[in-house]
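Here's a slice of the assembly, chains where they normally sit.
Labels A, B and C are assigned to the chains in the order they are written; within every chain, residues are numbered from 1.
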Amino acid sequence: MRGIVKQFPGVRALDGVDLTVRAGEVHCLLGQNGAGKSTLIKVLAGAHDVDEGTILWEGEPISFADPLAAIATGVATIYQELDLIDGLSVADNIFLGHELARGGITRDSDMNKRARQLLARLGHPEIRPTREVGSLSAAGKQIVSMARALSHDARVIVMDEPSAVLDPDEVDGLFQVVDDLRASGTAIIYISHRLEEIRRIGDRLTVLKDGRTVATDLPAKETSTADLVQLMTGRTVSSVFPRRTTELPDAAPLLTVDGISRDREFHDVSFAVRPGEIVGIAGLVGAGRSEIIETIYGARRATRGSVTVEGKRLRNGSVDAAVAAGVGLCPEERKSQGLVLDDAVYRNISLASLERFSRYGITTEAAERRAARQVATSVDIRPDAPDRIVRTLSGGNQQKVVLARWLLRSCKVLLLDEPTRGVDVGARAEIYTLIRELADSGVALVIVSSDIDEVLGLSDRVLVVADGHVVHEGPSDAIDASGVLDRILATHDDQQMIQGDGDAA
Amino acid sequence: ACTNGSDDGDTSSAIGKSNTDNDKSGKKVVIGFSAPAADHGWMGSITKSAVAQAKKYDDIELKVAEGTNDVNLQISQVETFINDKVDAIVLLPFDGAAMTAVARKAMDAGIVVINVDREFDSPFAARTTVLGDNYGMGVSAGTYVCDQAKGDKNKVVAEIAGIDSLPLTQDRSKGFADALKKCGLKVNNRVAAEFTVESGEKAASNLLQAAPKIDYLWNHDDDQGVGVLAAIKNANRDEFVMIGGAGSANVMRDIKADNTVLKATVIYPSTQAADGIKLARLLVQGKSMSDLAEIEVPREVKLSAPVVTKDNVDTYLPSAFES
Amino acid sequence: MTSGDQFASKDNVITILRLASVVGVVSIGMTFVITGGGIDLSVGAILALSSVWATTTGTQSMADDYGWIVMVLSALLVGTACGLINGIVIAYGKVVPFIATLAMLASARGLAEIIADRKTQIIRNQGFTDFFGAEPLGIPVIVIMFALVVVGGWFLLNRTTFGRRTFAVGGNPEAARLAGIKVQRHTVYLYALAGLTCGIAAVMLMSRTTTGSSTHGTLLELDAIAAVVIGGTLLSGGRGTVVGTLFGVLIFTTLTNVFTLNNLSTSSQNVAKGVIIVVAVLLQQRIANRKT
C-alpha cells in the first residue's frame, strides 16, 4: 500500500500511509487510539474507498471496489467491531456471503461440518455450529469471526485487535493458529495494543501516528518498548501501575456484597469494599465476572443474597436504586451497553449526570459542555471535539467515552468492567492514574479485567473467580499472574473430577 | 327525533305504513345482511333501519355481518351466509361489480339475493334490486341550481364530492354536470372529501380559498356537510347558496330554520336496506307486493331523489336520518 | 399554475396554517414517541375518542353548568389516559409499539363509535365555539395553540433533561438503563405525551368542525408519521427534530392546498404527491451531504 489517503468529513484519517506485507510474515500495526489503523485495514478490505494512493498486489496495482472484490482476491479481515449477525447461527455467520450451496439452495449439514472443523482448529470445539450467535459471549463471537476469516483460505488475513476480549489461554490458542498460517505462507496483519503479544508473534512492525507512517519494517522482537512508545505517542510513558501513596483508612465497608447468587451463572459471592479501596476480580472469560458486577449494580436480579451500600440494602434488580445510592457501572460492551452511538460525545459523557447540569429539569448546556470536555481531556479522547458523533470515533476512544461518563459522575462506588479494553498504552497509563486518584479521594472501586497483570497491579485486594465461584481472596501483592492461573486451573480439575464421578455413577 | 334508533325509531316509521295481510306472521325467514363499514351517518342509518325493520317481524331472523369496505372480506361474508344456508341475503355491496360473482353463487345455491344501492353487474346475481338514484341526485341538484340561476350563465358553481374513487360519486357528479349543461352552466371548482366531517371541513377550507366568489355550492353528502358548514363559517363566507345531499335531519332542521347558506338538500333514502329486508321476506314467503296488481315482486325498485327546500321540509323531516 | 398572489395571500397562509394545526400538534407528540424509539398508530383513534367523549350530552350539559373548560379538560384527560395505557402496555407489558398501538387504534375507535352511536355530536356550547373560533390580531386561536405546542415541544426536546433522556432511550435503551435512566417510566411518559397532544388536537378539530365524531382523525397516524419522518426524525429512534417535523407538516399541507387551488383531481394529486415526496427527500439528502 502506497501513499494511502482517506478523508472523513472533518478528519484526515489517513494521510499518506505506506505499508508493505510479505507472504509468510506476521506484520504488526501499532499506533495510538485514532491513529488510523482500523481505517487503513478497512481500505485494504474494500470497505472504504480511498481518496488517494494505490494498493499493489504482487506488484500489480489493484483496486478493491467493495468487500467482495477484496475477499475474492484473497484478503480476509477480522474487524475490530464485531461484525456478526446476531440472528443467524454460528455456521451461517462463518459462511455468510460464500455459503456452501448448490443452485442457491444451502447445504446446511456441509456448512455445519466445516464450521465444526474450523472451530476445533481454533480450539473451541464446544461452540455448536447451530447456536445463534447473539447468545454467545464477546469472546465466543471473536472466535466465530476468526473462523470466518479462516474459512476463506485467504492469502492475507487482517486481525484488528483480536485479543482484546480473549483471556491468556485463548490468546495462546490464537497464536498457535497464527503460527500455522505463517508456516503455510499466509501473510498476517496483526493489530494490538498489547506490546507483549507483538513481541511473541510479530516479525516486523509498522507504527502509525495521526494517519501517517512514522516507522516501518522495524524488527518486532528487537525494538525496545521505550522506543515504540516514543514513536507512537511522541513522548515517554512510564507503564508502571501507580501505587497507593497513603495508608488505606480503616473505615467501615462502603459496599458489602453478601452471598449473592444467580442460577447457573455464579454462586455465593461475598466481599466488602472499604472507601478508597480497589478490589480486582480476576478470572478467565466466561467465569461470570461481568454477571457478578452487573448483579451488584441491579442490572440483573440476584436469586439470593444482598448488596449493601453504606449500610443501606439496595433493592434487588433495580439499577435506579443502585444509581441513587451512588453506584456507577462502566459496562463491558461499549457498543451495546455503553454508548448512544448517534449522539454527541459530550452528551454521552453527561448522560448519567444530567441532574447535575440542570435546574428544574432544564439543562444548562454550557456548564455541561465544560465539565464533559474536562473529563474528555483527562482521558485523552481524540479528536478533542465534544460535538462529534460517537460512532465516528475510533474503538479505543469510544471506550474512553464510556469511562469518562463515570468519571464525571461523582460516585461513591464505581464498578469497572474491562475499563481499558482497546485503549492504547499512553492513555492506559493515564487511566490508571485516574483510577488511583479516585480511590485516594475515597471512592470504593471494583475492577474486572481479562488482563491479569492489570488487575493485580491496580487493586489492593483481588478475588479470583472460576466457574462462578470465588476460589481465592487476598491482598494483590501476595499473588502473581501464574498464581492466579494455578488457582483457576485447580478448580477446573476439581470440576472435571466431579463431573467424571457423576458420569461414572 | 330518534336518538338511538334501536327498536322503534322514526327512521322506520316512514316505511311499512301499509297494513295488509303481508305483515301477518308467516314462515320463518333467515336473512343475512352485509353492508359497507358504517363510517358515516347515512351508512349507519342504512344498517340501523334494516335492523329495526327486521325486528318488526317475529318471523325474521337477521344475521348482520361486520360492515366492511374490503370487498374480499365482504365476499367471504356472503360465502359464510351460503355456508349457513340462509334463506335470503340483503346486500349493499362496497363495490357492486366486485360482489357480482359471489352473489350469483348465492343465487345458484337457491338463496334470494336482494341488491341494495350499488348495482350488480349481472341481472342473474340478484332477484330484486333496490336502488337509490345517484345520477338522479346529481340531476336534481343541478336542476335546482339552474332554476335558481334563472338563465344567468356567469354564475360560479362549486362542488364538493364524496369519496372520489367510488362509482356512486362519479354518477352523482355526472348527473350534476349534465343538468348544469342544459342551462349553460358548468362546475368551476370541484374538490373531493371522504364523507367525514373532518374531510368536509378540510376540503371546503381549501376550496373556499381557491374560489374567492361562489354562487352555488353542491355538497354530495350531509355528513361531510357539517364540516363544510363549519369551514364556511370559519371563512366568514355567505355570498352563495349551498345545496346538500342525502338528507340528514340536521340539514333539514337547518333548512327549516333558514339561517345558514344551506337552502336545500337532495334526498338519498337511507331506508333502502330496510326495503330490501321487507322484500326479502315477501319473496321467501312467496308473497307479492300488496299495493301492486302484479303477482310477483318487481325486479327493480328505483327510489326517487327529491329536492327538499324550506317549502316542503316538513314532509321529509320525520323520515330523515340522524347523522 | 395559480398566480402566486393568491397562494401567498394572507388569507391563504392562514388557511394553510389552520389546516396544518391539527396534524401538526399530533406530529409533535409523534416526534417524541419516534425519537424515543417507538411508534404510535393510535393517534387518530385517540383523537376521535377524545372528541366524542368531550361532546357527549353528559359532558356538554356539565359544560353548560361549569363552563366549556369541562369539555377541554375531558378531551385532554381522555387523550392522556389512552396514551398512558399505550405506554404501560409497551413499557411494562413489553408488547411491541406497533402492535400495542394498533390494538389501541381498533379499541379506541370502536369505543368512540359505541359512545357516539355513530352519530356526529354537534357542539352547542357557544362559549367554546367563540373562544376557539376567535382570531385575535387576525390569527386564529388554533394557530396560536399550534405555535405554542411547537415552541413547547422544541424546548422540551432540546433544552430539558426529559428531552435528553428521550434521545438516549431511543438511541440505545440498554445504555440508557445502565446509565441510571428509568427507561420504562420514561417510555410511559412519552406515550402519555403523545396522547395529550391528541387531546389538544381533538379540541382544535372540535372547534374547527363544531362537532365530535368517531370518524375524526381517520388515517391521521399516517400523515403524522410521514411528516415526522420527512422532517428528518429517524424511525429507528435516537434522532429527532421538532423544527423538521414542523416543516414536514407544512410541506404536506401546502402541497394539498396548492393542488386544490389548481383544481387538480384527487388522483393526479396523489400521483404528484408521491413523486414530489421522493424528489423532496432526495434533494434534502443532497443538500445535507453537501453541508458536511
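Just so we're on the same page, a contact is a pair of C-beta atoms (placed from the backbone, for glycine too) under 8 Å apart; a residue touches a chain by one contact, two chains touch by 3 or more.
Everything numeric in this text was worked out from a predicted model, so none of it was measured.
Participant: Taking into account all copies, not just the one displayed per type, what is the chain stoichiometry of the complex in this file?
Facilitator: A x1, B x1, C x2
Heads up, the rule we're going with is that only the chains that are shown with their structure count from here on.
Participant: Using the average of all C-alpha atoms in each chain as its centre, how far is it in Å between chain B and chain C?
Facilitator: Their C-alpha centroids are separated by 33 Å.
Participant: Rounded to the nearest whole Å, what is the centre-to-centre distance of chain A and chain B, using the mean of the C-alpha atoms as each centre?
Facilitator: 72
Participant: Where in chain A do residues touch two or more other chains at once?
Facilitator: none
Participant: Taking the touch rule as given, give the residues of chain C at its contact with chain B in the complex, in rising order.
Facilitator: Against chain B, chain C makes touches at 2, 6, 11-12, 15, 18-19, 117-120, 122, 133, 140, 205, 208-211, 213, 215-218, 256-257, 260-263, 265-267.
Participant: What residues of chain C sit close enough to touch chain A in their complex?
Facilitator: 159-165, 167-168, 171-172, 174-182, 234, 238-239, 292
Participant: What part of chain B is in contact with chain C in the complex they form?
Facilitator: Of all residues in chain B, those touching chain C are 3-5, 38-41, 44, 164-165, 189-192, 194, 196-203, 205-210, 212, 223, 226-227, 230-231, 233-235, 250, 322-323.
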